[in-house]
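Right, I'll just put the structure down here and ask away after.
The complex is shown incomplete by one protein chain, all other protein chains being positioned as in the whole.
By letter and in written order, the chains are A and B; residue numbering begins at 1 in each of them.
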Amino acid sequence: MTAVETRLATLEAKDEIRELTARYCHAVVDGDADTIVTLFCEDGVFRSHTFAPEGKQALREFYAAGVGAKTHKPFVQNHVIEFDDETHASGRCSVEIRVLQDGEAYTQAGHYHDKYRKVDGAWRFAERHYVRYHNVPWREGWQK
Amino acid sequence: MTAVETRLATLEAKDEIRELTARYCHAVVDGDADTIVTLFCEDGVFRSHTFAPEGKQALREFYAAGVGAKTHKPFVQNHVIEFDDETHASGRCSVEIRVLQDGEAYTQAGHYHDKYRKVDGAWRFAERHYVRYHNVPWREGWQK
Partner (left out) sequence: MTAVETRLATLEAKDEIRELTARYCHAVVDGDADTIVTLFCEDGVFRSHTFAPEGKQALREFYAAGVGAKTHKPFVQNHVIEFDDETHASGRCSVEIRVLQDGEAYTQAGHYHDKYRKVDGAWRFAERHYVRYHNVPWREGWQK
């Protein structure tokens, strides 16, 4: 590749990765676990304070149970992306999530530490690590 | 165009379209209906659950009535854009809106299904279809 092509490829990769995180949000809103799973690598993992489903089958079960009721509304912002090489990158992005829990409106906030890998020509999540600041009833607010 | 120029033009178009949705938000906050209308095509339409003003005159009346009091604060995220050809594209982006209704603080959330068209060298809204998840008093939260 020429220098120009390399620079262009970097911008295209960043654009694709930002849309990857956006597609994830839309699929969560739509309650579409199958689509979410296609956004991960075969050996992808989602880590949170309590869960760490790994691999497509575990991810599908995790997301089918989690988003099936279609009450999660995630909003992603503040995305920074850095490349290790042409097929590996990492990123950090912030998230606010509106969700019903036992019929009550909750708000979450946190950020994702992501690892991305390019597989079969498409960038996917190798890992999402969700660092949660709080998960509280909307009416009450948070205390940390 | 060379292959490089075509790839560059695609990235420039996506950047311009993302800024189009941002300019829309800023104009809403500023209560500037005239600027909002310039962001639409001549035959542009805004569809929601209750309204569908179409064409610049109807849009100007709709937005002048809606944003004149300057209480809407929209925040757009999660933007995915796809091109049909060099002058037509569609997108989906999420939105949270803070707004006063009868003096009380409300929160809305939803997403836009957008159609964009390039006219006279600039990308504009051919259609915005607002899918609203909820519109509720801030103090109370939502139930779906």
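We take it that a residue touches a chain if its C-beta (ideal position, glycine included) is under 8 Å from a C-beta of that chain, and two chains touch if they have at least 3 such contacts.
Please read these numbers as outputs of a predicted model, since none were measured by experiment.
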Quiz item: Which residue from B:26, B:49 or B:144 sits in contact with the chain not drawn here?
Solution: B:26
Practice problem: Among A:77, A:90 or A:135, single out the residue that touches the unshown chain. | Solution: A:77
Practice problem: By the contact definition given up top, give the residues of chain A that touch the hidden chain. | Solution: 4, 7-8, 11, 14, 75, 77-81, 92-94, 96, 109, 111, 133, 136, 139-144
Quiz item: Tell me, which residues in chain B touch the chain that this view leaves out?
Solution: 4-5, 8, 11-12, 15, 19, 21-23, 25-26, 29, 71, 73-77, 96, 98, 100, 103-105, 137-139
